[in-house]
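Every protein chain but one is kept in place in this view of the complex.
For clarity, chains are labelled A and B in written order, and residue numbers in each chain start from 1.
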Amino acid sequence: MRRAVLLALAMFCLAAPPVAAADSVNPKADFKAFRAYFIKRFPKVPLNDFVNGPYSMDAGLRKQWQAIDAFPPYQFAVDKGKQMFATPFKNGKTYGDCFPNKGIGIRQNYPYFDAKSGEVITLDVALNNCRQANGEQPLDYTKDDMAALTAYMAYTSRGKPFDIKVSKDPRALAAYRNGEEYFYTRRGQLSFSCASCHVQSAGDHIRTEVLAPALGLVAALPIYRSAWGGMGTTSRRLRTCNSQVGAVPLKAEDELYRDVEYYLSYMSNGLPISGPGTRP
Amino acid sequence: MASTIRVRAVLSGDTTEVQALVQHPMDSGFVKDAQGKLIPPHYIEVVEFEHAGKAVFTAYWGPAVSKDPYIKFSFKGAQKGDDLTISWVDNNGMTDSLVGKIQ
Partner (left out) sequence: MRTEALIKLAVVAAVCGLTTAALAASTDDFKAAYAKAETAETQAGALKNQWTTTAAELKAAKKAADAGNFDEAIKHAEQAEALANASIAQAKEQDKAWTKAVIR
């Protein structure tokens, strides 16, 4: 009898499936812990100020930024983006026709998980989908035109709180988890993860730069970087971060990039859009 | 065509604080493009701010100044509502100018 019980037990253990990753994915719990960590670590920073990245971490840098912000260097890109946005496609339709609220004040809802395609859609991808649906060529995800368009859309959404949804759809949870994994995985010969700089070393220096905290990190995108002398897209920043740690960058808007943007945006839920940002 | 110059001039007491942003590539002539060819030099040589017919600020720029330069300075002797004329000329002989109002 005992032997039979033991055998049954053994068989049950062998037969029981391993706990699926999706079962243990809990975005809400992650969100709470993530937020609590940064609030505890930087008690003097008002919650909404995290979206200002290095300026929330360094007073001297903040003063310089406030002086520059009187004449924001991004305004040429925003003006160009506004003009692009208003210019109809060859078929007469406009970008506004592809988006809710005519595309104004909606940047805070991106990225979102598209149930139909089973993929994460970022704002940049949505813009190119709009172009292609209207017979236009897609824009390069790393160049000035996409940077100008997204800068304008961020500008019209300034102050609006991030509202990213991660539903119970296992594919959405998987995308979220892949993004989380990407964020914490070390890569490149320097073996840095995104977290190495934006969690562990948030507020510290890397060479002459002050590292922005991961909380609110994506709220400022796209960014005008003085180092670039111009506006750069999310894709440009992610790919540059990769090569800076010695990792060969993925293709712009690769699934993993979209997933990590999804994860980081969800973590910043409730925080206001501060883009387009100005950075050193 | 839109002006390349943005200006904000604010009077505070007897001092006018001026900030301006000029849109210009400011190519030094030393940078190569993606194909490895040198981008020819194209930079502002002189930028001038005039008030009541007199130059209140003149800058002699050149290849060392970066793209889309920003200027900030202050001067005395202006009144609210006065005109402030900004003009520049570059090494290719291109020019632009703008008249702003002192607020």
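Rule of thumb we're sticking to: a contact is a pair of C-beta atoms (placed from the backbone, for glycine too) under 8 Å apart; a residue touches a chain by one contact, two chains touch by 3 or more.
Bear in mind the structure is a predicted one, so any value in this text is a computation, not a measurement.
Every shown chain touched by the omitted chain in the complete complex is listed here: A. Between the chain not shown and the residues A:Ala77, A:Ile106, A:Val125 or A:Val199, the one that touches is A:Val199.
Only one of A:Phe34, A:Phe99 or A:Tyr141 touches the absent chain when the whole complex is considered: A:Phe34.
For the options A:Thr87, A:Gln137 or A:Gln189, the residue in contact with the chain missing from this view is A:Gln189. Chain A residues in contact with the hidden partner, per the touch definition given at the top, are 30, 33-34, 37, 180-181, 184-189, 191, 193, 195, 199, 243, 246-248, 250, 254, 256.
Keep in mind that, in the parts below, only the chains that are shown with their structure count from here on.
Here the CA centre of chain A is 36 Å from the CA centre of chain B. Chain B makes touch with chain A in their complex at residues 2, 6, 8, 19-21, 23, 66-68, 70, 72. The part of chain A that touches chain B in the complex is made up of residues 67-68, 70-71, 73, 75-76, 79, 229-230.
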